[in-house]
Every structure is written in structure tokens, then in C-alpha cells.
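One structure follows; several queries about it will come next.
Missing here is one protein chain; the remaining ones are kept as they sit in the complex.
Coming up: subunit A.
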């Protein structure tokens, strides 16, 4: 059982500003268990709301349960005008697992000490992936709990409270909706959005902005990830260098022995710093970009739904005109048209609000993370300098 203590969670909660403010509904994931491929999260809720049966309770949930919750929210018509928080990505342990495998294969070529260090490094990486996935699932729930409308959702409540396995419910839901909405969105987005005539300047601007921004941020995320990986590779190289220097020191019988040991020690410390640089950059930059990339996709989905509503409205207009021509079923057509218009207006109004607050959220999160990242980079650089200068002094004095 891997426990995540409050301290490290604070550090991890990076991509969104504090969501867990409102004491009426507090959610967190204090524990998670990793069994092979499956991660089991313990979702803990503390609430003062009467809609819940108990004030303080926990349930075990799997990643698929989160996806179910997300999908049901997306498919709920009432929420069409809201940005549904993006679903957390599936826990991905492939990268550290592959590396662990390669390490096992290469065990013969390195010293015992080197192997141990590499293993430690990999275990740390594993743990980091684990912590990240816990965080991203937690943030998803907290976004919901802090949203005025979504927090009241019945399915959300079920998710938090239902003390038995959700998988039965999941299957039913799939049969009911059949992923219809999702498929529609995935296939027809661009066509819809470009085909529909936009009446509102605000949305026109947002559409252009979001489409462009999405592709750019997707690219930035990928490039940031490559940067982080290069840092990690360098940290690994330092491990090997440190270990070989140690071997050299062991064989050396001259006064040089001490120098080699100091040098080996330096590279060992250096690689820890480099490792931290890599993980800080990962959390504050790569993860940030990745999260907002998904968030922007969610905002785009909102636009698509609105575009569809507009299309529906225009179609209803055409149907009304036809009905008037034929003098048949006019009141139904009128009613239908009125409903479409009402739905469209509702979507537009809530959409505007959501998109505006989204921008604010993004700016604040970016600012917080960039500043933190810069401060950490400075701290690490200073650390490195101190380590290096210390070693240089020792070497020179010998």
C-alpha cells in the first residue's frame, strides 16, 4: 500500500490552483494501491451536505470508474454548456517497466553498486509516475466538486458514495448511450464547426483561438517531454560515471585515490540534482502543458456542442418554414424551434461564462507554475555550483 502524505501532495498539486476550498464538499485521494496493471484509488469524501448519507466516507475506485463518470457527464444534455473537466489519462507504467526490463538484461555489465543505484533511480521513476496518476485523478474529482453545477450531479454522488463495485453500473451506462455522443463529436467536429455560421463575435474568436492554441500546446507538450527525458538520460550517465570513478579509486594506490573518490562522490550528488531538475521540469512544465492541452480539448468539445445546437436550431427554422408552407403541424414545429432556440441560448450563455473563467484559470495556473519552475531551476543551479566549487577546492588543495 503506497501512502501519499499531505506534504508531497501539496507539492504535486500543480496544474490547477487550490480546488479543495469549499468545506461543504472536500475530496481527496489519500491512498492508492498498485496491483500489476491496475491502480486502486481510495476516494475519500468529507461533506456537510445533507444530500449525502454520511459526513465522512471512503470508497475504492478504479481508473475505469473515473472514465465512466466523465463519459456520463459528457453525455448529459443539461451539461452541454459546461466545460466538462477532462478525464484523467490511464495510468502508464510502460516507460519505467521497460527500463527496468532493460536494466535486468544489462545487469552483468555493471558493478553491484551501479546496479543498485540504477534500480533505485527506476523505483523513484515508478513512484513518480504513480504519484502523478494519483494527482491527476484527484484533480479531476476536485474540479467537479468545486463546480457549482457539476458537483450536484447524481452520478457524481453515486461515484463518491456507492460502496459497492461500480462495474455493473458502468456496463448498463455503456449500453444505454452506446457512446453515441462521443463518436459524433470525434468524427464530425471540424466539419461542424467550420460549416456553421457564427453569429457571435465572442465565440468566433474563441473558436479560432482554441483550435490554434490546441495544436500549439500539443506540440509544446511533446517537446517539453523530450527535454525532460534528455535530462533523465544525463542523470543516468552520471550514475555510470560515478560508479566507474569509484572502481578506479578502489584500484588506485596512490595519493590520487582520494581525488577519484571525491570526484565519484561529486557525480553521485550531481546526478541527484539533475534528477530533480528533470522531475521538477516534468511536473511544472510538461504536466502543466499536458493538462491544459486536455482542458482545451474539453473547451473545444463545448464549442462543438454549441455548434451542433446552432445547427439544430437552424434546421428547426427550416422545418418551421416548411410546415408553414404546407400548413401542417405548425404548432409542433413552432414548439420545436422554440426549444432549439432556448437550448442554444442557454448553451451560449453558460458557454461564455465557462470559457471566460477557463482563461482565468489557465493564466493563474501557468503563472504559478512558471514562477515555481524558475525558482526551482535557480535553486538547483545554485546547488550545483556549490557542489562543484566544493569539489574543485578539495581537488586543488590536494
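Just so we're on the same page, a residue touches a chain if its C-beta (ideal position, glycine included) is under 8 Å from a C-beta of that chain, and two chains touch if they have at least 3 such contacts; residues count from 1.
The working rule: contacts and distances are computed from a predicted model.
The UniProt record for the undisplayed chain lists the protein name "Sorting nexin-2", from the options "Sorting nexin-2", "Guanine nucleotide-binding protein G(I)/G(S)/G(T) subunit beta-3-like", "Large ribosomal subunit protein bL19m" or "Centromere protein N". The hidden chain makes contact, of the residues A:245, A:283, A:309 or A:323, with A:245. The residue from A:237, A:321 or A:335 that touches the chain not shown here is A:237.
Contact with the undisplayed chain is limited, among A:147, A:308 or A:343, to A:147.
Touch with the chain omitted from the figure is made, among A:74, A:263, A:320 or A:333, by A:263.
Summarising the interface, subunit A meets the missing chain with residues 17-19, 21-22, 24, 146-149, 151, 205, 209, 212-213, 216-217, 219-220, 223-224, 226-227, 229-231, 233-234, 237-238, 240-241, 244-245, 247-248, 251, 254-256, 259, 263, 266, 346, 349-350, 353, 357, 359-364, 366-367, 370-371, 374-375, 377-378, 381-382, 384-385, 388-389, 391-392, 395-396, 398.
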